[in-house]
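Once you've had a glance at the structure underneath, I'll fire off some questions.
Every protein chain but one is kept in place in this view of the complex.
For clarity, chains are labelled A and B in written order, and residue numbers in each chain start from 1.
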Amino acid sequence: MSPKMQNNPRPSLLYRMFDSDAGYKFRSSPITVLAGVVAVLMIGAAILAPLIAPFDPFNKASIDLMNSLTPPAWQQGGNPAFLLGTDDQGRDLLSAILYGTRTSVMVGAISVLLAVTAGIFLGLIAGYFGGIVDALVMRIVDIQMTFPAIMVALMIDGVSRTLLPRDRHDDLAIFVIILAMALSIWPQVARTVRASTMVERGREYVQAAQVIGRGPWVIMARHVLPNVMGPVLVIATINLGVAILGEATLSFLGVGIPASEPSLGTLIRIGNNFIFSGERWMLIYPGLTLALLVLSVNLLGDWMRDVLDPKLR
Amino acid sequence: MIRFVLQRLVQAATVLIVVALLAFVMFRYAGDPVAQMVSQDTTFEDRAALREAMGLNDPLPVQFAEFVVRVVHGNFGLSYQMGQPVAGLLADRLPASIELSLVAFSIALLVGVPMGVYAGLRPNGWISRLFLIVSLAGISLPTFFIGIMLILVFGVELSIFPTFGRGETVDLGGWTTGLLTFSGWHSIILPAITLGLFQMTFIMRLVRAEMLEVLRTDYIKFARARGIDNGRINFRYALRNTLVPVMTIAGLQLGSIIAFGIVTESVFQWPGIGLLFLQAISTVDIPVMSTYLLLVAVIFVSINLIVDILYFLVDPRLRISDKR
Partner (left out) sequence: MTLLSIQNLTVEYPGRKSTFTAVRDVTLSLERGEILGLVGESGAGKSTVGTAVMGLLDPPGRVSEGTITLDGVDVREIAQLRGRRISMIFQDPLTSLNPMFTVEQQLIDTIRAHRDVSGAEALAEAVALLASVGIADAETRIRQYPHQFSGGMRQRVVIALALCSNPDVIIADEPTTALDVSIQAQILVLIRDLARERGVGVILVTHDMGVIAQTADRVAVMYRGRLVEVGTTQQVIYAPSHAYTKSLIAAVPRGDIKLERFPRVSYSEDTTPPRAEFALSSHWLGKAREGAAARSAEPLVSVRDLGIRFPTVSAILPRNRRYIDAVKGASFDIAQGEVLGLVGESGSGKSTVARMLSGIYRPGTGSIRFDGRDLATVHSSRERQAIRRQIQMIFQDPFSSLNPRMRVETIVAEPIHHNRLTSSEAETRAIVADLLEVVELGAAAGRKFPHEFSGGQRQRISIARALATRPRFLICDEPTSALDVSIQAQILNLLKDLRDALNLTVLFISHDLPVVRQMCDRVAVMRNGQICELAETEALFEHPKAEYTQELIRLMPQI
């Protein structure tokens, strides 16, 4: 710390990011750089799926049952039009994977966003006000954390199936999954935010704001929130992986996204039916895509945790 | 101590009541229970009579109370799908799930803890780095995909392990065990590894993080400054401090093993309660679903309670309150 009052021209924001400790930790770990590149490429490809996919797997007109079970292009019997081969319906696997990744990423991102919003709000008020509000929120969190995420999701899915008529269920499946994942993630966010809020609340800058006369909501929004965002970012990233995995698992189990809409989980489920015959590509490529996606997201989460808070688990 | 346990018991009871309420709501409102029991041509009057006989016209709290009484007596109704008492169905399949969970949990603990301790003690060694990368893969790869890959490699390609079922079982007075036969062990290996791998990597990372944290504390530095040898510091001083939080979280992971047991049972067609639950979800077999929920809630709540009490017993700061 040597705060000389110099007026050097400030280096550009990009350079400062590159030169910061976080930037250094990023650069000095080739695996993290690779994970970052892979994650950006995959999420980008997923978002752009309608533009870059060779076929539209939803368009029944473009699907020809004659093409079914074509192996990948480089294998014997492959067709260059279908780079990774086709499934039992004749759908192009590459396109299905791109669209499937899109569904998976979307479900993951929206559910994490919902969970983070709810978790921040409840965690902030629990940590800031304490007392009965805190006890109430934390009891709900405790109770829900007793049950693993996947179990909560299964329960919600099960309940929704009993409450909704069967034909409506397929249309609403994606919302049910988003809700299920968000519900299973928010307690973790709330707990983290609450813990950080309690720490920040004890710091004197919060008391200083009170002395100035700021009300609790302004203090929470302006003072506490920016200081608890670091851990939230880490938790959100790690849980993006969890949510993508959760969706895939539910879809794989046949209780998630219906088979007519490709998600990585449903693709693996279909591929699994062909495990004993020779058509392994239908299993391997969606599976690898899912693993790579979640692995790179987790690597980024790990790096963020290292940078932001070495103690956070 | 008594206060603490009471507090936890109240919390546990709350969880159970909430889950029971959920199960009751499913039971009562999902579909018409009468419609499930009668044939198409039952008259309206007969249905109404049945409705009255089943107590479906009673006030809701009464119905809930009766539901709880039935549940406490082990009467969970009949499976819509199989027409058998749910309690019996679950009891038949429970041993398979419990054996799978325990074997998986043992693998996770027996491998995960030593790996974590090693990685914590030598954070910069290449073996530790390898452990970390492997563990990250373990956390990132979905359980079902690991299971499928194991089946593909060891079951289909190499044909050295069975790919489904639990092999021969022995009936020990109502408890069918696969752990007394060779084929039982042969069958449990792949599913147990599948199920335990995630927990193992999780426990390893946790132990490592805790170990690193404890080794940085002043009391460890002070112990070093007093000339106590490294082995003693690492394995007596640091490990004991590390294991308190690890124990808590590992206990909670037992719950997550039960949850992921559903996935593993589905992949390996393991005849446990998870598979039953999955089938119940897809066929909307409500009595089975709600009973499973209740059973799982009881198991989770008991695990949590035990972990909390253990925590209390192990940590002297909680056990012996300040005299002043």
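In this text, a contact is a pair of C-beta atoms (placed from the backbone, for glycine too) under 8 Å apart; a residue touches a chain by one contact, two chains touch by 3 or more.
The shown structure was predicted, so the numbers you read here are calculated from the model rather than taken from an experiment.
Checked against the full complex, the one of A:W74, A:F175 or A:Y205 touching the unshown chain is A:Y205. One of A:P30, A:P80, A:G213 or A:G278 touches the chain omitted from the figure, and that residue is A:G213. Those residues of subunit A that touch the chain absent from the view are 1, 3-5, 7, 24, 203-205, 207-214, 223, 226-227.
Think of the hidden chain as still there; on subunit B it touches residues 217-229, 232, 236-237, 240-241, 244, 315-317, 320, 322-324.
Note that only the chains that are shown with their structure count from here on.
Distance between chain centres (mean CA atoms), subunit A to subunit B: 24 Å.
Chain contact summary for the complex, subunit B toward subunit A: residues 11, 14-15, 18, 22, 26, 29-31, 133, 136-137, 139-145, 148-149, 151-152, 156, 206, 209, 213, 252, 255-256, 258-260, 262-263, 266-267, 277-278, 280-282, 284, 286, 289, 293, 296-297, 300-301, 304. Residues of subunit A touching subunit B in their complex: 31, 139, 142-143, 145-151, 154-155, 157-159, 161-163, 166, 241, 245, 248-249, 252-255, 268, 272, 275-276, 280, 283, 287, 290-291, 294-295, 297-299, 302, 311, 313.
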